[in-house]
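Of the protein chains in this complex, all but one are displayed in their positions.
What follows is chain A.
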């Protein structure tokens, strides 16, 4: 049995080897042979189109090959097919095969991006990437013409990150569109796009973007190095990349930021960060990210500084509420009731009268219910999602209180916590808060306030040990960069933000001239 499996794998191995050889082999000068090989390689799929045309005075066999769903049909027809059919009637077309091929490449094809493919691998991958391949009998090379098309989404306002003020453009699934969005937002000659092909089986293009002369080369090199280390069959979303290249997979804190907003990506580039774009997803990654970044929103800069500062402080306040409010309730009600003023203590005690559970159980019950509601609300289509919100939030909350299972004050606390957890600019950090909140609640149920402070210390220990692409996560709080504090909890007036973040050690620190107003 074992031997049989072994033999089987051996056989598969041989087959793979054979396939590998076909892929590496150069094109045959006989076009029929090449076409047969190609068909065998792709197993003659329905959507593979091979259009043979006799061209030139000698009626040489030629073919254009593409996969029907991946190309722009109109483009192929107008810019390739029509032109090729013209050759037969064209007087100036040379007779010799080699010259004809060159002439076709230079004069007849009206496609902007044309490459030459030499191996079967080039051709097969080109076709799968939406290119149209042209081959001429007797030639050992092929033309790969970029005719990528097919259905794609148009640029829309990002759903996951809405702002009141600011550009409404969001990234789409098409890499080319995304690159053009970045180019439009960052109009400098120093914008660099470093291209990678990732995925062993399903190949995808990935672009590492940064602004040369601003970004610290250490960061850009490190990002490129880590991306080259990716060894996966298929990379479906930028989340795969994030999880492959992040520093610590045990941390609940995100070590790469993700965004759908082109303006956020552009501002990250101008600060000296690196942006990673993957074909097929509107979510781009921003690296590195530190503690000070996770509560920043692009909107802070669009509004006037007082408003921006107010929003920032509000968000920090919301983060604290989201993290410790249920834990605070547990510790004050169960372990330190003496710390509450008498009236408040009495009213809490009165509202808890008849509740069969201790506050810890009550709090966990409600927090878990809230988590369930959130999860259910996201998965359902919008109209039903609203219903779930109403039924879950109002009906269950109200019924639970009148049934005496939970106290009204607990419902208030949970509601406040849930709202506070959503008052942050990125979705993923909200989930981080939700996870850590459970830790705080556990600690509070054992040791009260002392437990909360121990949990707080532990979160801090984790943060000071964490890194994002070599940069300590706790910066600019510590290692301290006082210069960066102008854009941290407070968002200083625009005229004072003359420097890029120091913690990124950018090559060009100054982003504006100091004190100059126009």
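The criterion applied here is as follows: a contact is a pair of C-beta atoms (placed from the backbone, for glycine too) under 8 Å apart; a residue touches a chain by one contact, two chains touch by 3 or more; residues count from 1.
Methods note: contacts and distances are computed from a predicted model.
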One chain isn't displayed here; going by UniProt, is it "Germination protein GerLB", "Histidine kinase", "Polar amino acid ABC transporter permease" or "ATP-binding cassette domain-containing protein"? "Germination protein GerLB"
Which of A:70, A:129, A:227 or A:458 touches the missing chain? It is A:458
Given the contact definition stated above, which residue among A:88, A:162, A:180 or A:218 touches the chain not shown here? A:218
For chain A, which residues touch the unseen chain? 218-219, 221-222, 247, 335-336, 338-341, 344, 446-454, 457-458, 460-461, 464-465, 467, 469-472, 474-475, 477-480, 503, 505
